[in-house]
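Complex shown without one protein chain; remaining protein chains in place.
Order of writing sets the chain letters: A and B. Residues in each chain are counted from 1.
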């Protein structure tokens, strides 16, 4: 069912405004191009809203956060909301400092997100900020054992914020609070490459921008795409290759992925 | 005729000061090293002029522009002008926001550029800021159909600013307002790699730094180098490769390019 979502990105060529960290900005720009979208990186408060006004999607990422970037994110997010353009939130390290937690709280209060994507500890940090009850111990990573508790946590955040919530890890969960996709694509070596999460958030913005009426399916399609490309790329590695070769192969797999291959390779269940 | 310009970079090892965006700064540093130059990235107003004072060339790039970077660019540009060191301007997204347009206007007013390099919409935005008459519709990309109008636009900007103007796209134009090189190297897949334009601007600064008396030929040699390396790199790709492999192959082709091969592979006409 996800092939058409990739096809939509390839046809729409959406321009995605990224307010993101400087560690993985290059990889984020390149994965957007590989998917058929276009990136524009701009994080000055003086221009953030104007850049968003020319874009079809927006990603806000908390990595290497600076004080000046928060008003830029708020202005861009409000502009996107006013235009009905999807906003993806990647709460990198939301639990790692009071500064990031405070920024996350401001953004959750001031911007309506189409999708929130993070790992389990980031999503738990957000859920905590947002006052969600999460009296479950979902652990730090999604495993078969923590799957149900993680899903409950994600669904609660989704219902509370109205945003499709994607928790990625060994297993990925994408839920709007009612329906949920449980996705089993990917490869453990992806954790050895910095920025695969940031890249997935940008990819999610591209998919949501191209199919704005279907954020749940668009986000799940993006998650399957990234994971499947992690599998395809892994199969190309030689014994001497490592994460640098792997990073490049993942990006190249995104470029080469066809809707048919995504249909064939996506491994998910709808719950 | 361009072989000696590459040779000059290899012999002079010019130190190039780059005030540039954080998305492609790594690629810019690496392409300068690959060409035989040395990069120094520094964008704090406190040190910009001093860093320029130790350099043989300067690039100013508007990507991920911040307010603090504008005074740094002005100070560095003035220092370079005082020393007679060439300055290359890359007006990334000059038309995308009032903030960037304002910065571009300040830079055009305060700094004398040796070369301005951008795509057609960036060059048109600059020309508009600068009050150039451009009553021609050059379209958004240089194609055989828009070639004459694009050349007229570039030549008008060159005459007005005194800077060699390079407009890059499917066809590249490099003009000082009188003579013009029309260059047909390159490959369409270069558009799938972020930062090839930023890299070319840095490469242009290296070529201009090594041949400061001949900015027109130096800029055209840099444009041919980048395009030819795009062709050489493309020929090395396998069917599973994509833009990540391509990005690396382009950089490696720059490293391996000999003056003789540049002579042989450069495809241009002087108009």
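The rule we apply is simple: a contact is a pair of C-beta atoms (placed from the backbone, for glycine too) under 8 Å apart; a residue touches a chain by one contact, two chains touch by 3 or more.
Every value quoted in this text rests on a predicted model; they were computed, and no experiment measured them.
Chemist: Which residue from B:33, B:149, B:189 or B:240 sits in contact with the chain not drawn here?
Modeler: Within the whole complex, the residue contacting the unshown chain is B:33.
Chemist: List every residue of chain A that touches the chain not included in the displayed model.
Modeler: Per the touch rule, chain A residues meeting the hidden chain are 21-24, 26-27, 63-67, 93, 96-100, 191-195, 240-245, 247-248.
Chemist: Touching residues of chain B against the unshown chain: what are they?
Modeler: 22, 25-26, 29-30, 33-34, 39-44, 46-47, 50-51, 54, 68, 236, 247-249, 251-256
Methods note: only the chains that are shown with their structure count from here on.
Chemist: Using the average of all C-alpha atoms in each chain as its centre, how far is it in Å between chain A and chain B?
Modeler: The separation of the two C-alpha centroids amounts to 33 Å.
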